[in-house]
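Removed: one protein chain of the complex. Kept in place: all other protein chains.
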Amino acid sequence: MKKAILIIQCPDQKGIVAAVSQFLFKYDGNILEVDQHVDEEMGMFFMRAAWEFESLSLPKDEIASRFEEEVGASFGMSFKLHFNFPKPRMALFVSKLSHCLFDILARHHAGQLDMDIPLVISNHPDLKQVVESFGIPYVHLPVTKENKAEVEACQLELLEENKIDFIVLARYMQILSSKLIEQFPNRIINIHHSFLPAFVGAKPYHAAYERGVKIIGATAHYVTEELDAGPIIEQDVARVRHHNTVPELVQIGQDVEKVVLSKAIKYHLDRKVLVVNNKTVIFY
Amino acid sequence: MKKAILIIQCPDQKGIVAAVSQFLFKYDGNILEVDQHVDEEMGMFFMRAAWEFESLSLPKDEIASRFEEEVGASFGMSFKLHFNFPKPRMALFVSKLSHCLFDILARHHAGQLDMDIPLVISNHPDLKQVVESFGIPYVHLPVTKENKAEVEACQLELLEENKIDFIVLARYMQILSSKLIEQFPNRIINIHHSFLPAFVGAKPYHAAYERGVKIIGATAHYVTEELDAGPIIEQDVARVRHHNTVPELVQIGQDVEKVVLSKAIKYHLDRKVLVVNNKTVIFY
Amino acid sequence: MKKAILIIQCPDQKGIVAAVSQFLFKYDGNILEVDQHVDEEMGMFFMRAAWEFESLSLPKDEIASRFEEEVGASFGMSFKLHFNFPKPRMALFVSKLSHCLFDILARHHAGQLDMDIPLVISNHPDLKQVVESFGIPYVHLPVTKENKAEVEACQLELLEENKIDFIVLARYMQILSSKLIEQFPNRIINIHHSFLPAFVGAKPYHAAYERGVKIIGATAHYVTEELDAGPIIEQDVARVRHHNTVPELVQIGQDVEKVVLSKAIKYHLDRKVLVVNNKTVIFY
Partner (left out) sequence: MKKAILIIQCPDQKGIVAAVSQFLFKYDGNILEVDQHVDEEMGMFFMRAAWEFESLSLPKDEIASRFEEEVGASFGMSFKLHFNFPKPRMALFVSKLSHCLFDILARHHAGQLDMDIPLVISNHPDLKQVVESFGIPYVHLPVTKENKAEVEACQLELLEENKIDFIVLARYMQILSSKLIEQFPNRIINIHHSFLPAFVGAKPYHAAYERGVKIIGATAHYVTEELDAGPIIEQDVARVRHHNTVPELVQIGQDVEKVVLSKAIKYHLDRKVLVVNNKTVIFY
C-alpha cells in the first residue's frame, strides 16, 4: 500500500495531537498509524503519523507546504514528510563475513524488506558468488593504507550513480571517512558485535571473553564521527558460559548480530526512527 | 499526580483521534498519555487517553456526560472514565506459598503500587505473621469440601465491607465460584504457573517436566468461568535444562511468577488493560 | 579434529565415572569433553565422553568390543559409539518457505555445520534456484492425495541411494508416513512453529493470535508417530504485542524458528542429544 509518513518534533504544548489529526481529517486522510512521545526533560513533543497516500485529497507536492501553513508554523514544528514509494535504495558494504549479508539477502528474497539493493561493495572478493547468485552487482574495491582516499572517492561515485538512499555496513570492518559520513547523516547503519557501550572498538568478543561476562550482545547504530558512539537503533543479547571459547562466542554472537541488524534496517525503512540528541526514538 | 483516564472503543472510522483530542484541547486538558490501536479484522478502534485531572475545566461528575454528548454519541463509542483517586482497594487471596505475596508486599512497601490493601484472605494460617508485620489484616478462612459455600459467602461479605475494587489470587490454589467471578468481571487477576495455553490445570511444573520442555513460564490472566482460559495480561518465561528436577523447576518458575503477577497488577492499576473478545489490549 | 564420542546409559551405581575414565586413561585417550547426568527418579545414569580419536591406542573397530568387555558388561550398560568422520549426510525437506532453508545453507556455507547435504527434497519448485546456487541437487516431488505413497517410496529410495544419516524438515508442511519415521528413529528433526505443547497442529500462529498470548515460540523436536509430540530438542520464544497481526507474528516467529532449528541440528551433529522416555538429555 502507498503510504505517506510524517515525523514531527516541536516544543510540547496543548493541542498538537488535535491539530495534526484535524488536518488529516480535513483532507480525508485515512490514518494507519499514530504514535507520539513527550520527552519531559527536554520539553519536546515527537510524533509519527502514517496514512494511506491515495486517501488524502492533496497533491503529493503540496502536502508539506499546506501542513506547514495550517499546522506546523503555529506550533514551531520541525517536520519531515516521507513516502514509501519509490522504494528506498540501499547499498551494502561487506567484508569477508557472510552471516549478516545472507540474512539480509534472504529476507529481501522473501519479500520482507521493501527496498532495492542496487549494489554490494566489498574490500574482499570472497562473497562475490553469493551476492551475484541473487542477481545483485558486486563491486570489489580492495582497501589498503595507500589507496584509502581513492577507494572512497570511487565509493562515493558509485553511491551517487546508483542513487543510494542509505548504507548498511554488514560487518564491513573498515572505518569510514568523515566525508562519507557527512553525506549520509543518520543514513549509515552499522552492526557492532557487542552490547554497546561495553567493548567499544576492535575485537569485542575477545574483550568479552577476557572480562568474563555472562551475556554478550550486538548493537545496530547510525554511524557518526566518533567510533561506535552513534545513536543506538536496536540491541539484543545472548547468554554464554565460562566454557565458551572465543570462536564459540563469535558463533553465538553472530546469531544476535544478524537479527539485530535486520530489525534496525526494518525500522529505518518504515521511517520509525527519529534521532534526537544522539539517541533514537523508535515509534510504533 | 491526579489523573483521569478515558478508555474508548468504537467502530473504526476517520476523525476519532481528532475529535477526542479536540475535546480535551477545548477544555484545557493537559494530555499525559495517548495510545490507540485499530483491530483491522474486527474493524474496531481502541484508545486510551490520560490527562492531568486538575487541568480540565470541567467538574468531575460532568466529564462523562459532556464527552458522550460532544464526541461519544456521534461515533457510537463505548467508553469508561477512570480516576486514579481515591486509590483502588485490592484484596489478596493466598494459600501457603509466600513468593508472590512477599513480592507484592515489598513493592507496596517501596511505594511502587498505588493502591490500598485492606485485607489478605487465606485458607491457611501460615502467612499470618508475615502479613501482619506489614500492618495488614489477615483473615484465615479454612476451606473444606463441606464449608466451601459458607466460606465464599463470608469472603463476599468481607469484600463488600472493605469496598474491594479488585482481587489478586497470589497462588491461592482454590477454584472460585461462579458467583464470586461474576461480581468481579475482569477484576480478578490470577497467576498460573505455566506458559498458557500449555499445561492448563493442576501441577503444571510436573507436566512440564514430563513433556521435557526447555523453557517454562508463567501467565497472569483475568479469571473467567473456564479454568485458566481467561484473557492473558502478561507472560514471561525462563530457560531450564534436562537435569532440573521438579523442585528446581518450581524454584526457577517462582521467580517468573512473581515478576509477571506484579506487572499485571501494575497494568491493571494504571488502567492500561482493555479486554476485548477474551484477549487484552495493553496500552502504553 | 577427529573425535570419538561415547554415549552411555545404565542403572545408577557407584564407580561408573571411575571405570569409564580409567578405561580411556588406560588406552591413552585424550578426553575432550565429559558430561554425566543422573535421573534420580528413574535411577538411571547417563554419560557422554568425547576424546581425540588419534590418541586412543585401540583400532577403530575394536573400541566398542573392548569397552563392552572391560566396562560395559559389569555395569549393565547400553552404549553407542560415534565418530565425527566421515561427515554425517543430511537430507533437507522443504516446501515454499525459505527462512529455515537459507539459514541452514548460509551456516553450512560458512563452515559452521560439519556435515554434507547431498540433496534437498521439496513438494514445490519454488526454492530450486536458491538451492542449486549453493551447488546442491534439488529434487522436486509434488505430493497429492493420490500419489502420496508413491512419492514416499521415491523419497525412501533417494534417501538410501544418497546414504542419508538424518533428515531435517525445514518447514516441510507434510506429514510423514509411519514407514519413513520408523526407518529414521530419532533421526528426523522437525521445526514446529509454536512453543509446544501449546498450539499443536496446523496454523499455530493463528491459534496464538486467537488466544492472545504475549509470547510466541518455536520448537525443534524429533519426529515420532504422534504429531508434534516427539522429544523436544530445543525451544525459544519472542515477545509479541496485542497490535501484532498474524502476518507479523509469522515474521517475528520465523526469526525464532530458524535459530532454534539450526541449534537442534548442531546438537544432533555433535552427538549431544540422548533420547530417554520421549525426552532429551542435551549434554554439554
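Letters A, B and C name the chains as they come in the text, with residue numbers starting at 1 for each one.
Here is the rule we go by: contacts are C-beta pairs under 8 Å (C-beta built on N, C-alpha and C of every residue); 3 or more make two chains touch, one makes a residue touch a chain.
What you see is a predicted model; the values in this text were computed from it and never measured.
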Item to check | Interface partners of the hidden chain - shown chains only, full complex considered | outcome: A, B, C
Next on the checklist: For the chain not shown, which residue from A:Gly72, A:Pro88, A:Pro231 or A:Gly253 touches it across the whole complex?
Outcome noted: A:Pro231
Next on the checklist: What does the interface between chain C and the hidden chain look like in terms of residue numbers?
Outcome noted: 14-15, 17-18, 21-22, 24-25, 28-31, 34-36, 239, 284
Checklist outcome for this item: Logged for chain B, residues touching the omitted partner chain are 98-99, 102-103, 106, 109-110, 112, 130, 133, 243, 251, 255, 259, 284
Next on the checklist: Need a quick check: the contact residues on chain A for the chain that isn't drawn.
Outcome noted: 37, 40-41, 195-199, 211-215, 217, 231-232, 234-237, 241-243, 245, 278-282
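One rule holds for everything that comes next: only the chains that are shown with their structure count from here on.
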Item to check | Same or different contact residues where chain C meets its copy chain B, judged by the half mark | outcome: same
Next on the checklist: Once every inter-chain C-beta contact is counted, which two chains account for the most?
Outcome noted: B-C
Checklist entry - Which chain B residues touch at least two other chains? => result none
